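The block that comes next holds chain A.
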Amino acid sequence: MDCVTRKLHRLITAAVLGSFGFSSAATAGGQLTLLCWEGYADKSFVEPFEAETGCKVNAVYVGTNDEIVSKIMSGGGTADLISPSNDTTMRLVNADAVSPIDESKVPNMADFIPEFKRPAWDVKDGKLWGVPYGWGVIRIIADASVVDPNTDSLGFLWDSKYAGKLSMWDDIETVYTASRYLGFKNTYDLSDEQLEQVKAKLIAMKPNIRKYWFTTGEMGTLIASGEAIGGNSWESTIVQLRADGKKVADLKPKEGRGGWSDSWMIVKGSESNPCVYPWLNYVSSAKAQALAHKVTGFGYPNVKMADELDENTKAAYTELGMTDPATLTNVDWWQPVKRRAKYLEIWNQVKAASN
Partner candidate 1 sequence: MTTIERAVEPARTSIRSARAIERRRLLLWLLPPMAWFTVFMLIPYAMLLYTSLGHVDDMRFIPGLSLDNFVRVFTVDPYLGVIIKSARIGLMTAVLSSVVAYPLAFYLAFHVRTQRLKFLIYLLVIVPWWASYLVKAYAWKTILGSGGILNVGLQELGFVHEPVRLFLYNEFSVVMTLTYIFTPFAVLSIYAQLERVPTSLIEAARNLGADGWMIFRRIILPISVPGIVAGAIITFSLAFGDFVAPVLVGGPDSVMISNVVINLLGVAFDWPLAAAIGLVIITLGLLLISASGWLEEKTQTRF
Partner candidate 2 sequence: MTTGIELRNLRKLFDGHGHASWAVDGVDMTIGAGKFVTLLGPSGCGKTTTLRMIAGLEIPTSGQIFRDGQDITDQPVTDRDMRMVFQDFALFPNMTIEDNVAFGLRVKSKRGAYSEAQIKRRVAEFLDLVHLKDHAYKKPHQLSGGQKQRVSLARALVTDPKVVLFDEPLGSLDANLRKIMQLELIRLHRELGKTFIYVTHDQDEAMAMSDAIAVMSQGKVMQFGTPREIYDRPANRYVASFIGHAHIVNATLDSKEADTVTVCLGNGDRVGLRGNVDAAPGSAVGLMLRAEDLAFADAGADTIGGKVIDSLYRGEYVEYVVALNGNSGVVHVHARTDLPPVAHGLAVALKVNPVKAHVVVQ
């Protein structure tokens, strides 16, 4: 699943399904119910699992993390496993909605990149609460023929040279980006004052904005057509542009980059389901993650995963540094934002402000 479908799917699901909840007749015992993103239960790797273990997998797709939270909190679901992102995992742990992971039952985690073995967003009281899965870094990209590929600061985003030439993600990640540039260390817990500064900074960037992009595919088209020459995006945009022969720089700003990472978590009470651990171990394997990458294009934590990819895909994957632990330094991993409504309000104010 690429970001395009995910984003649209989130939107549609949020708008249509709403809080009506879902119901699934699935019961544990040879059956496994997943509450996850589309693409996280693709039949290309679900079918081998079912054949191998005899566990029947039911997937219920969600559009937003909020959906996962509200469904799990309301207790209306019968899900065994969920796949929230790193800005949501700890909220579920704190709410006592999930069970800790017995790492000994997930031996494939031994092959994970060290950073994903016990990441902060999955660890509390010395216990591991989630098995990291799909991940990515919010890339700062630029047309290499216009912007110096060695640019090491987000500051270029405000350079009047690029008036009307940039495109940023229509998401609160762009709020985080401005916060990082301002040097705030508490990106995910900003004070009102700091938020006002962030807002002012983002409004100051607006003259440079051609368009706030909505899907990663759109961002790719904007760069390819020359409508925009830089901004922030996901890995898939870079892969797409490079495949089309566009020289696109993957900048490493010293202020840091945002990072997202989903984790499989066990809904409290489902740890006894005999299919849960086989699934967790299976999706942590290099082979299953390679199949998943084919579907989503995301990064996956198993270091050996790249070896299972075909040559071209592997080349693109390694060029992005997805196998290199160095890439993961200076990543400002997403965290729960307590005042997300406020952040969003700031973001909407920025968008509504006239240029």
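Heads up, the rule we're going with is that a contact is a pair of C-beta atoms (placed from the backbone, for glycine too) under 8 Å apart; a residue touches a chain by one contact, two chains touch by 3 or more; residues count from 1.
How were these picked? Simply put, all candidates are chains of the complex that A comes from, given by their letters.
From a predicted model like this one, the values you see are computed outputs, not experimental measurements.
Asker: Of 1 or 2, which one touches chain A within the complex?
Answerer: Result: candidate 1 touches chain A.
Asker: Residue numbers of chain A touching candidate 1 in their complex, please.
Answerer: 10-11, 14-15, 18-19, 63-64, 66, 69-70, 73, 91, 164, 170-172, 206, 209-212, 214, 225-227, 338, 340-341, 343-345, 347-349, 351-355
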